[in-house]
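Just one protein chain is left out here, and the rest sit where they should.
And then chain A:
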Amino acid sequence: MNPKEEKVKIITEEFIENDEDTGVGRQKKTSKVARQKRKKRLPTAGPEEMVSESPHLGHQQEPVQEDSDTRSLSMTSRRGPRSLPPIPSASRTGFAEFSMRERMREKLQAARSKAESTLLQEIPTPRPRRLRSPREKELETEFGTEPGEEVQRTQQEDDSQSYSRVKFRDSVRKIKSKPPVPPGFPSAEEAYNFFTFNFDPEPEESEEKPKAKNRDGTNQEEEEGEEEEPPVQGEHKTVFNTTMDEEELLSAKDDEDFLLGLDHRAEDFVAVRPADYESVHVRLQMEKELLFIPSRLTVPTYKKLPENVQPRFLEDEGLYIGARPEVPRACQNIMENRLLTQEPGRKWFGDDGRILALPNPTKGFPSRPPILTREQDIKAELETLYKKAVKYVHRSQHMIGSGDPPGNFQLDIDISGLIFTHHPCFSREHVLAAKLAQLYDQYLARHQRNKAKFLTDKLQALRNAVQTGLNPAKPHKSLDTTQKAINEYKSEIRQTRKLRDAEQEKDRTLLKTIIKVWKEMKSLREFQRFTNTPLKLVLRKEKVDQKADEEAFEAEIQAEISELLEEHMEEYDQKMEGYRAAYQQWKAWKKAQRAKKKKKKQAVEEHPDGEVEEPYPGEEPVKPVPPEPTDRALVEQQVRERAARSRRRPGEPTLVPELSLAGSISPNEQCPRAEVLRREDVKRRSIYLKVIFNDKEVSRTESRPLGADFRVHFGQIFNLQIFNWPESLTLQVYETVGHSGTTLLAEVFLPVPETTVVTGRAPIEEVEFSSNQHVTLDHEGVGSGVPFSFEADGSNQLILMTSGKVSNSVSWAIGENGIPLIPPLSEQNIGFRSALKRADAISSIGTSGLMDLKKLAKWAAESKLDPNDPNNAPLMQLISVATSGESYVPEFFRLEQLQQEFNFVSDEELNRSKRFRLLCLRSQEVPEFRNYKQIPAYDREIMEKVFQDYEKRLRDRNVIETKDHIDTHRAIVAKYLQQVRESVINRFLIAKHHFLLSDLIVEEEVPNISILGLSLFKLAEQKRPLRPRRKGRKKVTAQTLSDGDIKVLVNVIRAYDIPVRKPTASKFQQPARSSRTFSEKRAASPTTHSPTHSADYPLGQVLVRPFVEVSFQRTICHTTTAEGPNPSWNEELELPFRAPNGDYSTASLQSVKDDVFINIFDEVLYDVLEDDRERGRGIHTRIERHWLGSVKIPFSTIYFQAKIDGTFKIDIPPVLLGYSKERSLILERGFDAARSLSAGSYITLFITIEPQLVPGESVREKFDSQEDEKLLQATEKFQTECALKFPHRQCLTTVTDISGKTVFVTRYLKPLSPPQELLDARPNDPQATAELVARYVSLIPFLPDTVSFAGICDLWSTSDQFLDLLAGDEEEHAVLLCNYFLSLGKKAWLMMGSAIPEGPTAYVLTREQSHYLIWNPCTGHFYGQFDTFCPLKSVGCLIGPDNIWFNTQRYDSPLRINFDVTKPKLWKSFFSRSLPYPGLSSVQPEELIYQCTDKAAAAELQDRIEKILKEKIMDWRPRHLTRWNRYCTSALRHFLPVLERSRGEDVEDDHRAELLKQLGDYRFSGFPLHMPYSELKPLIEAVYSTGVHNIDVPNVEFALAVYIHPYPKNVLSVWIYVASLIRNR
C-alpha cells in the first residue's frame, strides 16, 4: 500500500500546486470554469481523465488531504454536470499507477491552456445560466418572502444598488453579447459572479449550502493566505473596470465603495467551510461496516448440513412430504445465507439441506399470544368472558312489506352436454370406438394416479428402512423397538408388494385390452372398408436402457425372492414350531389311545358298538405332517412367473397408448347403402333434456341435433328460483326422430348440491344414464337391447343398452350481495343429511355439520390412513392439528382474536362515557341528537339532562303515557303510529343516503329538436320584451340551507263577506259614555236588521275594520287595517321559517307539522277618554281586536304545492257575538239569493316559500302485490294511456295498503253502515242524515301521510284501521264517507282531483235526484256541482266500488264537466267489455263495529282540557292578572251542547239574547271553536291563534268552557268557548 499512498500524496500535491499556479485564475474564474474546461475535454480524453481522478476519490481515507483537496474536488465533481461516477475501479488502479504524476501535470497544463482558450471564445451558453439558476432563485425567494431580511441586508451594504445589480446582471447578459476578454482574464460575467458572491456576507447564509458552495473559491482564497490577496484584488479591480464600462447604470463611486468595503471587511468574513459531503464511496464503505447484506448466491449444500452427512431426500424414498410453499430462489438464498451467518446452529435446515418448510405455512389452529405465567393478573385480563349471544329483535312487526319474501333461493343447473356411450344408431365400429374410448379414459385415469409407481416407491422406501434398521447407524436405539419396527416394516412390505403386483397386473391387462380392442377395430374397418369414427390409437414405444432395465428387474426379482424366502422361512419356522407342539400332543394322545385301546379290548365284548363311538370325536388328532422347507428354486419360479404376468419384461419398450381423433371418416359416397342410411338416421335425430324439479317439469333445453360423434352440446344454464328444499332433481333425456314422436330415453338423477357448492365453484360432473328400451334398426346401426355380434358367424353375441353421460353441474346461486341463495339448514331434509354422514368421511370433510376433528382423528388412526398418500395430505394436517396436545381446537371461531389487545378501555367503560354515547347517538341520527353541535370534549362537561329526553322516550316506548293524550285509546294509537313511523323512517334512512346523479350534479337536459329550435329562435328575440314572461323560479335543494334562508311569503289580497259589526248589540246595552265604540257613538239610534241601518253609518266604511294576521311558528305578522266587509289589502307578509333542529334535509322538511294560521281580526277603537271636555285636545283610544275567523294551512301543503293561490273559505265560528253576516248587505246591495247558499266569508291568498324548495321525491318502490298479474298489467297500461292524454290529471288504480302491498283501489269501496246512533237521529230526512254522517267523518282527526311517513308514499288504510287509528288523510276520510253513503243507498263515488289548498286530494261525489253533490270529507261540507266556491278545482278520475272512470273531457273543473259516467266518450272506464270486472273482493271488513264511547271518560277529558287551557291562557299573559268569570263560564258551558246539537247553525240570536240577559253588565267578546279531537296541542294552538288572551284591558275577565261530545268509536267533537268580558261601568 505504501507506494500507492505516496502516489496519492504526490497527486494531491500536484493539485495544490495546481491550485497555487492557477490560483488566481481558478479562484476568480470560480471553480465552474475549471469544470467546464474539463468537461469540454472529456470526449477527447475520457478514460485517462477518469483514471486520473479515480485514485483521489478512491483513497479518501487519507486524513491529511481530505479536507482541502479531495473534498473540494469531490464537490466540484458533484456540482458539475459530469456523468462519470466517481467510483473507484479496482481494475484500473494498476493502470493508474503508471507515471501518474507525469500525466497529471500534462493534463493540468493542457487543461489550463484549453480553459483559457475556451474562455476567449466563450459565448453565452445556457450552461452558466443553469448553474446560477438555483442561487438566483434563492435570491428571488428571499426577496419575495423575507422582505425584512432583505431590508436589513441592503442597509448593511448601504447601497441598494448592489442588489439591483445582481438582478441586472442577468438582463445584461441576455441582451449583450460578451465582448472579447484579454487572455488570462476572466470574463466580465465571471468577475461579476465573483463579486456578487463576496458581497453577500450574511452569517446565516453559511448554512445555506448552495451559496456556500458557490463561494468556496473565496474560502480557499482565505485559507491559502494573505499573500494572494493583493494580486487578486488588483485583478478584481481591472476586471471590475471592464464590467463597469459595460454597466453604465452603476456609478463608479458605488463601485469604489464596494471594493473598499471588501478590503476592510475581509476579517469580518465568517469562515465559510465547504459543506459536509460524504462521497458515495465513503458512505458505502461505512455502510458496509454497519450493515450486513447477505449474499444472493446459492449456498452450497454441505454448508447447511452437519459435517460429513450426505443430504437425504425423503421424497426420493417415497415419503410424501407435501408441496413446499413457493418462495423465489433468490429470497431463499438470502435467507439461507443469513441463517448461516447469524445462527450457525443449522437447526433451520432439514436433512435435504433445505430450509425446513411446512407444506402450508399458515398455522392450522388459532393461536393466542403466550400468557405470561408470572403475573396472574394479566392472565385474568386475558381471560375471555362468555357472553350469551343476544338475539336481535327484529322490529318487523311494524314493518311494511318487510324485506324479501321468504324462500327466495336459487339453484343453478348448468347442462353443458351429453355423450352417448351407446346409442341404437351406433355402428359396430362405434361400439368398439366407445369401448376403446372408455378403456382409454380408464387408462388415463390410472396413469394419472400412477398407483403402481407409488407403491413401488413405497416398497423401496420400506426396504431401505428395513435395511437401515438391520444395520443400525445409531446404536442408542433400543433393540426392541428396532426389532418391532422391522417386523412392522416387513409386514408392510408384504402388503405393499401384493398391492403393487395387483396394480401392475391391472395396468398391464388394461393395456392389453386396449390394444386388443384397437386391433378389432382395425380389422373391422378393413372388413367393412369404411371408417365411421375418427378414433385412432397410436402406441408410442419408449425405449429403455436394456441393460439397466434388466438389472433393475433382476434386482427386484432377487429382492422379492429373498423376501419371500425369508417370509417362507419364518412361516416354516412357525409351522415347525406348531408341528412340534402338535406332534407332542399327538404323541401323548397316541399314548393315551393305546392305553384306551387296551382297555377297550377288554371291554369290547360287553359293548360291541362302543368302539365306533369315540369319546371325543372332534378331537381326533391327525398325525401332523412336518412342513416342507421352502425350495428357493420353486419360489424363484413363482416370482418370475408372476413378474412375467404382471410386469413388463426387461428390455421391452414401454408402450404408451395415445388416442387421437385424427382419423378421417369415409365420406358417404364410399359407404355402403346400409351405412348411409344409418348416417341419415343419425342426422334426423335430435335430443333435448327436461329439467324436473321435485317431480315437476321446470324447464327444458333446446332441442339439439345428434352429432355424428353422438355428442350433443347444450351449454345452457337454468336458474331455478325455488321455494322448497329440493327433494329430487332429475333430467329427462328425450329423443326426437325426424318430425315424428318423441321418446323418453332415460332419466338422469342429479344429486342435490351441498350447501357449500355455490356457483363458480361447482365442478362439471358427468352423470351416467342408461335406458332399457329395445330398438332394432334396419340399417347398419346395431340397435339397442338387441343382440349382435362382431363375428361373421354370429357367435359371441353382445347386447348393449342405450347409455350415455350427461355433463352438468348443479350449484347454489350467489345473490347480488354475495350471499349464496341457499335455504336455511332448518328447512333441509333430515334424511338428506343423515345420508351424507354415512358417506365417505374424507369426502365429507368441510361439509356442513361435520367438523368433529377428534372423531376424525380416531377414525384415521383406526383405518390406518397412509400419511404419505398425497390424497390424504390435507386430512393428515387437519388431524395433526387436532391431536397435537399443546393446543385445542375451540368449539367456537373468534373473529379478530387480538381485538381485545387494542381496546384501550373496556366496553363498559366506553359505554359509560357520556361523550362517546353522544357521538354514537349522533352518528346514528337519533332525532334528538341529529344536529347536535359542539359535543363537549370532556365527559364532565356533558350534562345529564342532555340524555333525559332521549331516555324518557326510550322508556316511554312501551309505557302508555296518558298525560299528553288524556284518553288512553288515543295514547295507544299515538304510540302505535309513532312506532310505525319509526320503523318506516329507519327503513328509509338508508334510502336517503342513496344518491342519484341528479342529486349531485346539475346538468342540462339534452335538448330535443323543438327546444333547440326554440333556443335558436330565442337568439333572434328581443332582449327586453315589452311583455316579459314569467320565468320559473330556480329550485333549491334543501341541504344547503340554514336558518333564516327560507321564508314563507303570504300575499293577502282581499276578502269577501267579512262579518260586520252588528249595532243591535247596543240595544240591550246601556250606552256607556266612556266605552262606546266609535260606531256606536255615531250610530245614534240603534236599530235592528232593517235596511235603513246602513244610514247609521255616516261614513259607510266602519262596518268593520278587518286586518289579517298571519302567524307561523309563533311569528306573527299582520297587514294594515282595511275597512268594510270586502276589504282589499294586497300586502305581502314575510315569515321566517325554522326547520326542526336546523335540519333542512328533505325528510325533515316534509315532517314539519306546523300550520300557517291566517286570522282575520276586526280592529275596534275604544275611546278611553274619561272626560268629554278634553275631547278637543287629544285622542285617547284603545285598540281592541276581535277575532273573526281563521284559515289554517299546513306547512306541508305549502311545501309540496310550492305555491298556493286561491280563495279560501274563512273558518268563522258559528257564533260571533256582536257581528252579523251578510244578510244586511245582501239586502242592501242586492246580491242575488244564490250567493247566500254558500254562506261564508272568503279570503284570497297567495302563499309560497322563498326560495322554492324541491319537494322530496317519494321513494317509488315496487311493492309486491297479491293482485292478479293481468290486472296489474292492465292498471299500468291504463295509467300510461291516461297519462299520455292528460298528464296533469290524477289517475289512480292501485294504492299501497298499510302493510306495504299494492292493492287495487276499488277494493276499498264497499257499503259500510255508519253508527246506528247517527241513523236514528233524523230517520226521515236522508239529507240530514247524510250531513250528520259527513260531520261524523270530518270529526276524525286529519293527519297527512306525508307527516307520518315522511316523503315515502301514500298509504291507504281500510276503514276499520282508520277508525282504530283515528287519524288519516283525505283518502281515508273520503273512503269512509263514500262507504257510508253507499250503505245509505246513495250513488257515491270517490273523486280524485285537486283542490285548494290541499293539492291532490280525494273528495266524494254523490248523486242526488237531479244534481250532484261534492263532499269534502275532511270538513264535512258539501257543495253543489255549480258552486263557484267549491274548493275542488279539477277532477281526475272517479272510483266506484266496481270500476274506475278517468276523465277524458276537455275540461276538468267540476263546474264544466258532465258526471254521467255511462258516457264512454266522456269517461274512460277501466273495466269495459274487453276487460270485464272480475268481481274483486273487498279489503274492507264485513261490517264496522262501533263501541259506544265512555261518557264519563269524555267528561273527565273535558274537565282536564278546560283546566289545561286555562293554565295556558294564564301562561300567555305573564304580565297581567287573569281573572276567570265563573258565572259566564257556566253559562257558556250550558250553551255549548246546544251548539253541538244544532251543529252551529241558527242559534246565534237565541244565544245572544240569553247571554246578554245573563251578563248584562259586561261587554262580551268571544266565540266557540269547534275541532275534532286528536291531541291537546292543536287545541292549544287554536286558542292561541284567536288572540283572546291578548287583551290587556286592566279589568278584563275571561271565560272558558269546554264541551266534548262523544260519538261512537271514540270520535270526539270538542267545543271550546273562549270569551273575554269587560265590565261596563
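Of note:
Following the convention adopted for this analysis, a residue touches a chain if its C-beta (ideal position, glycine included) is under 8 Å from a C-beta of that chain, and two chains touch if they have at least 3 such contacts; residues count from 1.
The rule we apply is simple: contacts and distances are computed from a predicted model.
With the options "Histone H4", "Phosphatidylinositol N-acetylglucosaminyltransferase subunit P", "Transcription factor TGA1 isoform X2" or "B9 domain-containing protein 1" in hand, the undepicted chain maps to the protein name "B9 domain-containing protein 1" (source: UniProt). The chain not shown here is touched by just one of A:L291, A:L385, A:A445 or A:L1000, and that residue is A:L1000. Set against the missing chain, the residues A:E315, A:E941 or A:D1442 yield one that touches it, A:E941. Within the full complex, the residue among A:S686, A:S703, A:Q732 or A:N931 touching the omitted chain is A:N931. Seen across the whole complex, the unshown chain contacts chain A at 919, 922, 931-938, 941-943, 993, 995-997, 999-1004, 1006-1007, 1015, 1037, 1039-1040.
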